[in-house]
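Every protein chain but one is kept in place in this view of the complex.
Chain lettering (A and B) follows the sequence in which the chains are written, and residue indices restart at 1 in each chain.
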Amino acid sequence: MLNLHALFHINRAEQEMDDELRFHLEKQIEQNVARGMNAEDARNAALRQFGNLGQLKEECRDAWGVRMIEELLQDLRYGLRQLRRNPGFTLIAVLTLALGIGANTAIFSVVNGVLLNPLPYPQPDRLVALYSHTQEFSNASISYPNFQDWVRLNRSFSGLASYRQDNFTLTDTGEPERVSAEMISASFFSVLGVKPAMGRTFTPQEDQLGAGPVVILSGGFWKRKFGSDPDILGKAITLDSLPYTVVGVLPANFYYSGNNFDLSDVYVPIGQWADPTFRDRRVAMGMDAVGRLKTGVTIQQANADMSALAGSLAEEYPDANKGKGVTLVPLKQNVVGDIQPYLLVLLAAVGFVLLIACVNVANLMLARSTNRSREFAIRIALGAGRRRVVRQLLTESVLLAFVGGAFGLLIATWGLQAALKVLPEALPRAGDIHLDGRVLLFTLAASLLTGILFGLAPAVKTSSARIQETLKEGGRGASAAHHRTQTFFVVAEVGLALVLLAGAGLMVRSLAALWGVNPGFDPHHVLFFRSSSPPLKSTEAIRASWRETHDRLAAIPGVEAVSLSLSSRPLGGDSDVPFWVEGRPKPATTSEMKFSLFYVVQPDYLKVMRIPLERGRFLTSADTERSPFVTVIDHRFAQLYFPGEDPIGKRVNFSILNVTAEIVGVVGHIKQWGLDENAGSPILAQCYFAVAQTPEMFVPLVGLNLPIVMRTQGSPLAQAGSIRRALHQVNSLSVIYDMETMDNIISDSLSSRRFSMILMGVFAVLALVMASVGIYGVISYVTSQRTHEIGIRMALGAERSGILKLVIGRGLKLALIGVAIGIAGALALTRFLASLLYGVKPTDPPTFIAVSLILIAVALVACYVPARRAAKVDPLVALRYE
Amino acid sequence: MGKSIDLLQGTLDLLILKTLALEPMHGWGIAQRIQQVSQDVLQVQQGSLYPALYRLEQQGWIEAEWGASENNRRAKYYCLTSRGRKQLERETSNWARLSAAISQVLETAS
Partner (left out) sequence: MEPQHQTKAIMEQEADGPPPLIRLEAVTKIFATDEVETHALERVDLDIRPGEYLSVSGPSGCGKSTLLSLIGLLDSPSSGHYWLKSRPVETLNFNERARIRNREVGFIFQSFNLIGDLTIQENVELPLTYRGMLASERKRHVLESLEKVGMTHRTKHYPSQLSGGEQQRVAVARALAGDPAILLADEPTGNLDSKNGDAVMQLLDDLHHQGATICIVTHDPRFAAHAERVVNLLDGRIVNDNGAHGKSGAGAEKGEESDGQID
């Protein structure tokens, strides 16, 4: 600020005014003394005579204040006219700035919302997500008995809470509806530090087996379903045929996304869940935990504490816990998850864009400054002081930056809205993303600085000797240093653009490679959906309902095949089970066994998914609860555990399920973990069980919450109506939800990549455009500088094509140097992308060659226009031009 | 000093220009000179002198420069510009016409 003041020479003028008045005062005192007053009287008399000093200064300031404002207005008017009269320059400069500022602000706002902003809970940095650490997974869910021991024995947390996602069918309140639920321990809300908007949270007594069913509603659900009924507390709602008493309503803005982005409608106490498997210490049923660290306890200390605790639990319950540890992740990191590397790469990319934008503006300013050096020479010859010239240039630069900034703000707003609308599934914490004012200020400042720095060039480089020369030349001269700077800028732009293009190219190739990956099944024409009905009492009735569901759906015209798809689902949920092969040494504990993913399906599953049968047979309708238990394994299972053997006929023990199954067939492997699944993915072995053979004790657990896959002729979604009708015939209270095509599921699994790729692509294109503008600007500038030279060449017999080649060659040289530097830079930088790439090396030669060619082609086009202009030069005119 | 007269603004401008026509002077000197020449009848108040000087400088009629005064103190010297000189001529003739007119009126009226 001080500097700015100095520029407007307020400080100096102020100082001079003070000096002048002090001088006057001292003279007055001297005179008074000479007249015989003593020193003090002399001083007082002088001061008295001076009157109100402040007012005096004010009046003096008025005298030059008027002038300053007038000058400022003049500069502004002139600056505006400059922009108006040079529409090409203005358009490109403003657009460049706007894009640079806009893109940066948008992306940084996303990064800020997702990565930097704290979670919306009090003291969010003390919140930690807890997982079980097993051989296969570092982030495995927790078994309930273990969790209860953690709560009892830990010394690090002021509170530990567990939660598990579930679904209910809401009946008796209009149409039956599926509601998403979170089963939570009583401490859940107090750990997060969230208070209900109405009523209360759960008591520890309610978080017990046998307690009366109670429910807390989310603010949104309360509003949507009950019209914000203020008397809702104490009323009962029917979930899965059971009346739950409403004890509380949450604030409307509350959300929790521990491991999914689904906002829950209702919350119920987890401790009331009676399922016996849930209380089996060996089994984790998708329950996770969150804890609040005690004051003064670091996450490292908590880690040590929990490890020790896990160790003692492993000793106490070796069968369930041997080899199991605890993983602690700061809650925010847990929420942000996989998106972090993508966002950081994008942030770097958009930083490059800003850099290019700044270089471009600098280049434009520099090119213009040469055109204007004559103007400034004239102004200086006419007596403009340096300060005056600098101020005029500053006014123009600031004007430009602000116009650019204003459009940038628009672009940022639109860009952000578009990004959030188009690709919400890729972004956690989408609700926390807002346009970030600080970023806008920062980017604006950056571009302002660039503008000022290079906008001032004409003022700085106009030495007296140059003035005279410039005035004589009529402003057509430019120093070699000037050329060098511009050339350097163009090379830098091309280099930066190449890095971005290479990054974008690699991401495009990755995505293309992923699209080309065979997932192991045929996703086309496959529909996935869930059906949910209130539970039935007898297991027999449930089994009958499963069969009927299949049969009714299979009977729909246009449906080729249909199957329930319980437990694991490709690219969806995963369930795993420990096993050992009979006839081989039995591991001492469950935790030392090998694990396999398991899929509980019906015989038509292979037809639906078109998974190839490699050996033996698949499950058939003859495999029922009364026939011997069988399983079908996948290719990888066979490869891993029966190398060189025929697995058919071998028996596998699944102790947790209390069954031993005979292997009857081998099918192809499917990419459970996503298209980018690789040898490093956690569990690769897969096995299939028949729905009909579900052990009796698990039947209530499965209940009538049924994920279903279906192959149709024609568009899968067109069957929605018939599906609904068919399922209503099975159960009039059934609800269908989560309907999605398998194609879509695959596409969604790539959303983070696609999000990054699209943005990276956009940035790369921006960079390309800016770089080509840069090349165009410099080449046409250099060419116009050399009109005279070109005239001479032509006079000496150069042909037009020769001139064309000459000019294009010049541009091409710059582009090639830029490409070379860019390739070096990209080789150094793309390895940071490695973790985001698939099927392509960070140094992939085809990508590098392709983007280099694109860049060179664009550079050629950018040079062609000025080159043609040069070739059309009339030698006579050019030579007279001096 | 009791019988001194405060100056009207336009008049002060004229007196300053006139004083500076003789030689460059600092603010203090201008005030002193006017007072001396008018034999203490015309008192220039600082409160009107400096704003007037700044205004005249803005108009381009006088210019200021820093120089050393007697006993080598830094002081701001004002001097008349060529345009100021013309302005002085204009104002002087205006003044002559005005004072003649006023005298005329006063004489006729009495």
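Observations on the model:
In the analysis below, contacts are C-beta pairs under 8 Å (C-beta built on N, C-alpha and C of every residue); 3 or more make two chains touch, one makes a residue touch a chain.
These numbers were taken from a predicted model, which means no experiment stands behind them.
Taking the complete complex into account, A:A381 is the one of A:A39, A:L242, A:A381 or A:A718 that touches the chain left out.
Interface note: of A:E70, A:D125 or A:D874, the residue touching the hidden chain in the full complex is A:E70.
Although one chain is not drawn, its touching partners on chain B can still be listed: residues 23-26, 29, 32-33, 58-60, 63, 65-70, 77, 81-83. Where chain A meets the chain that is not shown, the touching residues are 64, 66-67, 70-71, 74, 78, 81-82, 85, 374-375, 377-388, 464-465, 467-468, 471-472, 474.
One rule holds in what follows: only the chains that are shown with their structure count from here on.
With centres defined as mean CA coordinates, chain B is found 73 Å away from chain A.
Chain A makes touch with chain B in their complex at residues 16-17, 19-21, 23-24, 26-28, 49-52, 55-56, 59-60, 62-64, 66-67.
The part of chain B that touches chain A in the complex is made up of residues 26-28, 31, 45-47, 50-51, 54-55, 57-58, 66, 69, 73-76.
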